[in-house]
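Please see the structure below; I have some questions.
One protein chain omitted, others in place.
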Amino acid sequence: METRTDQRQLRPMHPRLREMLFTAKRFLRNPLSVIGLSLIVIFGVIAILAPVLEPPTNRDPYKIPHNGYRIEPSPPSAAHPLGTTQQQYDMLYGLVWGARSAFKIGVLVVAANLLIGIILGALAGYFGGIVDEVIMRIADIFYAIPFLVMAMALVVAIGRGLKAVIIVLIILEWPSYTRVIRSDILVTRGKDFILAARASGASHLRIIFSHILPNAMYSVLILASLNIGTTILTAAALSFLGLGSETGTADWGQIVSLCRNWIVGTPGNRFAYWYTVFIPGFVISLFVLGWNLLGDAVRDVFDPRMRRR
Amino acid sequence: MHENLIDVRDLKKYYPVTGGVFRRRIADVKAVDGVDLAMRKGECLGLVGESGCGKTTLGKTILRLQTATAGRIYFGQDGGKVEEVEAMLHSADAQARARAGAMLKGMDLNRMSGRNLLALRQRIQIVFQDPTNSLDPRMLVKHIVAEPLTAQRLVKTRDVDARVRELLGIVGLTADHLMRYPHEFSGGQRQRIAIARALATNPQFILMDEPTSALDVSVQAQILNLLKRLQEEFRLTYLFVTHHLLVVKYISNRIAVMYLGRIAEMGPTAEIFARPLHPYTKALLSAIPVPDPETKREKIILTGDVPNPINPPAGCRFHPRCAHVREICRTVEPQLESVDGGERKVACHRWREL
Amino acid sequence: MGTLTLAETQDLHTNFYTFEGVVRALNGVNVVVQQGETYGLVGESGCGKSVTVRSMMRIVQAPGRIDSGRIVLFLNDQERARGIEIVQRTETYMESIRGSDISMIFQEPGAALNPVLSVLEQVKESYQFHRMEQMIEETLAAMDAERSRRRRGSLRGAGAVIQAALLRKELAATRRFDERVRRIDNELYQLETSSDTRSEERKADLNRSRDHARPRTGIVAVARRIPFLRRYRRRLDATVRAHVVELLRTLGIPNPENIVQRYPHELSGGMAQRIVIAIALACHPTLLIADEPTSNLDVTIQAQIVELIKELKRTIISSVLFITHDLGLVAEVCDRVTVMYAGDVSETATVRELFRNPLHPYAVGLLASVPKAEQAEELAMIPGAVPNLIAPPTGCRFHPRCPRRMDICVREKPDTVEHTPGHWVACHLYTGKDGGHA
Partner (left out) sequence: MSLLSYIIRRLLLMVLVLIGVSLLVFTVMMLLPPGQRVAAYVTNDRVSPAQMDAMIAKYGLNDPAPVQYFRWVRNLLHGEFGYSITASSPVIDGFVRFFPVTLGLVLFSAPLIILVGIFLGTLGAVRKDTPTDHFTRVFAIVGYSLPTFWLGLLLMMIFYGFAGIFPPGTVSNDVRNIIYGEGYHQYTHLLVLDGILNWRWQVVGDALYRMVLPTLNLVVINSALIMRLMRSSMLESLGQDYMMTARAKGADRKTLFRRHARRNAMLPVITVSGLTFAGLMGGMVITETIFDRKGIGWWMAQAALQLDVAAIMFNVLFLGTIYVVINLIVDLIYAYVDPRVRLS
């Protein structure tokens, strides 16, 4: 009765593994998180298997093949299972390889931001003072301009294309990571166990790496998983506006922009071109939804109030 | 006098209060405002007072978890040498004061840094109030207890495990508990882990910062008995900070009563309980609810709250709440003076008459 | 000390449905508060003392639920005979007695006050919820007195006439509402004894109309929203404010006119606790429940608050139910006391009897583990820790830590027996069932 685990009489298992199993169990109990996870896994599999599912015909696999330049989209057929967009780009091919682009953008941007955010946030949060003041005031300036508007200006300055979009998103998103990490570090820094570590003679580096970061990491991980979704949305919006990838690139936002002119059908069939509008946007939504659900689930699982006492 | 392990002289700790447009320092919270305290080897000094009186700050400053605003902390220094430096510091000769300043770098815990400080860290340790907060929730017990050893590389890596097991044994836990996280333990057990960690480096001095106030009554007894046993077994010196007077009475040899950043009264436990001199101590002692329905005592009910330590009252800090206040109390701050020429000290203008 | 019962719980089970499982917080709790006494509930954290009183006021927070048991109140002479069972009563009925007949004060005065409402706004609600009729009457009386002093016909006089008319309307509506509610409650009370099925339907009907009953203010409700007409409320507010200030003054709060305008974060802990007490005492309740009212306060402030509660007990309140983990406070404040452990009632006796002659091994251990004023020898300890109530120990919940455990303790929950008159204990050592030593 001394501890909880006594009651369950678990086999001797490494405690870290036990914690992970416990977390996984909680995670899987929530149907929404399972949906989120499955969506991401499905997209992941599609992205990995892209060369198998849709073998590239061009030298550059991210160029969507198209036969002819006929302006009207064509409906789904045997040759084009999901139909084609304006100018006869194959929808399915674009979507499958677009999944790769989406992961590339999301993962690259978020990973870079995590790195920048952790370094700057740790500097600002742990040492405080003038370092903190400078970093946070710079972050304030980035915060002061509406995100998408600033992204547009930056893309114009750097030059269009997927690479530019990725760079721009990294430049613009680091402040939110830095803020979150900093505030979490401030909270953690005030805890007694940090004082105890100092009383034990632990060095600054040791305190940061073995006490503060492991405890302050969770909210930034939540932020990261939620942010992959918004990152994809912004990248797609830029592509949609014509500032992202070039026409014909396997990129979801780009495919949607090809459908802009087809919302009004033919006089006989007002929904004649629905597929070209509906399908690519739906795929983006599912992908973003997956990440958002996942982020929510991660938040619930790691919420200190939801954890054991 | 020459047995003192710790000798604190005129210690002050102020926290700045910022305000105005440019967040300038506009005032100070005078958490600790001129404290002299000496602790002998092997004793347990109880530091009591109400919240906000500065007792926790004093403890943490002595441990150099915070740097004092002013004052000296001598740890394990030869008493004669301490007196010599103190005399030089207070001498009229500017040269002597400068020399004393240089000497302090090696003697005063508050001025030490780097290697010297690190070496001292082995000898002083702390147990916090709330074990839920003082144990890193993402570390295993094994690593928590070993931290003081590994952080300073005091023990060879392969010996760490054995030492941790030994420590857990000392505090009444078993090797089964090694591979667990703090949240898997009850409050009392967590406090045992914290105590094991404090013992890891074989310290001479441990600051007990309200170690039982977050615990249940029945568990409190377990921990108090453990602490008492450890003190005898390892000849430890405790500074026991608490607001619980009966706990202090049980565990301490001597008591220091703090009020608003200063020590109001100190002396041997039995004497203070038998014959409190300071009006604040009297009120404090009479306010303790005694777990015995048979004894009904007259209570001294103080009026008002503890004043704000940003603007402590002039003169005696206790005077706005004191029933025996005289004119002198409002203007002149009483100094801690010895009652019987020995350890019994009190800071009150009127202790003789009351 | 009176011997009439004021409130009692019978075999109360309250459970919390948490993520990790069902926390069986109360395991059939029976407590009796008598008229005129200060009754103590002692135990360590997690023993269920707070849950017990929250159940008695039916303010257990989600995910908690009273699953079975009865709570019976004997608040007035009419109910004296049989009492009112409140677990089955509607929420609106509970709202009418909370803060009026039974009030509660809490452990953390800082958190118990709403940070964005001023002291006045928080204290005056007690009057608004329960003493509206009296407040309007007083306002009208004051206005009448004022008018007779002033000459007729002035413009301000005309305004006052309209205001008084509105107040009278509101008063009438309040009275009609109170009358209606009283009728429903009366009929419900009569029906509770009868057991035929028709009465069940009628009861459900009555409960429903009780829940939907609102004061029908008609034109007044409209007037409240019209800027000029709304001014009639100012007079009423002034009356309530005067009551609040007066109340704070009786509680020994210096400078109450100033304090009522403050916000909670500007108050010290002791002052905040006095405000919480003021909220609870506004309507002169019969029973005051004090849930660890001084645990987070300093010793000298604690002494002030305890003294205040004792004083109020002498003057205003009939009974106090005092919850604490501090045996010292119990000895000082209470007449009778119940010791709880892990959702079980272990022992009930007068304070003197309990301290002199504790029977239950837990009570014995608890008393021995507190440092006394004259403590010389080593403190006694109870080994182990409070169990997790998701999977509570079988039989007597104390058995894993009990030094006098018997076989039967593991199997069977002990009945509560009256060992000597007025001294009740739930332990197999005294039930007469002998199970042999383990």
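Residue numbering begins at 1 within each chain, and the chains themselves are lettered A, B and C in the order written.
Note that contacts are C-beta pairs under 8 Å (C-beta built on N, C-alpha and C of every residue); 3 or more make two chains touch, one makes a residue touch a chain.
Everything numeric here is computed off the predicted structure, so don't read it as measured data.
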item	value
Neighbouring displayed chains - absent chain, whole complex	A, B, C
Of C:Arg230, C:His265 or C:Lys310, the one touching the omitted chain in the full complex	C:His265
Full-complex contact with the absent chain, from C:Asp67, C:Glu125 or C:Asp178	C:Glu125
Omitted-chain contact residue, chosen from C:Leu12, C:Leu26, C:Leu41 or C:Met57	C:Met57
Per the touch definition above, residue among C:Ser45, C:Thr92, C:Gln134 or C:Ser295 touching the missing chain	C:Thr92
Among A:Val34, A:Val131 or A:Met150, the residue in touch with the chain that has been omitted	A:Met150
On chain C, residues whose C-beta touches the chain left out of the figure	54, 57, 59, 61, 91-92, 95-100, 103-104, 106, 108, 111-118, 122, 125-126, 129-130, 263, 265-266, 276, 279-280
Residues from chain B at the interface with the omitted partner, ascending	19-23
On chain A, residues whose C-beta touches the chain left out of the figure	137-138, 140-142, 144-150, 152-158, 229-230, 233, 236-237, 240-243, 253, 256, 259-260, 263-265, 270-271, 274, 277-278, 280-282, 284-285, 288-289, 292-293, 296
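Rule of thumb we're sticking to: only the chains that are shown with their structure count from here on.
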item	value
Two chains sharing the most C-beta contacts	B-C
Taking each chain's C-alpha mean as its centre, the one farthest from chain B	A
Inter-centroid spacing, chain C versus chain A (mean Cα positions, whole Å)	51
Intercentroid distance (Cα basis), chain C paired with chain B, Å	40
Multi-partner residues of chain C (each touching 2 or more other chains)	385
Overlap residues in chain B, where contacts from two or more other chains coincide	186, 189
Of chain B, residues touching chain C in the complex	50-51, 186-189, 216-222, 224-225, 228, 243, 245-247, 249-250, 273, 283-284, 286-294, 299, 301-303, 305-306
List of chain A residues in touch with chain B within their complex	2-5, 12, 14-15, 19, 191-193, 195-203, 206, 210-211, 214-215, 307-309
Complex interface listing, chain C residues touching chain B	44-45, 268, 270-271, 298-304, 306-307, 325-332, 351-352, 355-356, 365-373, 375, 378-383, 385-386
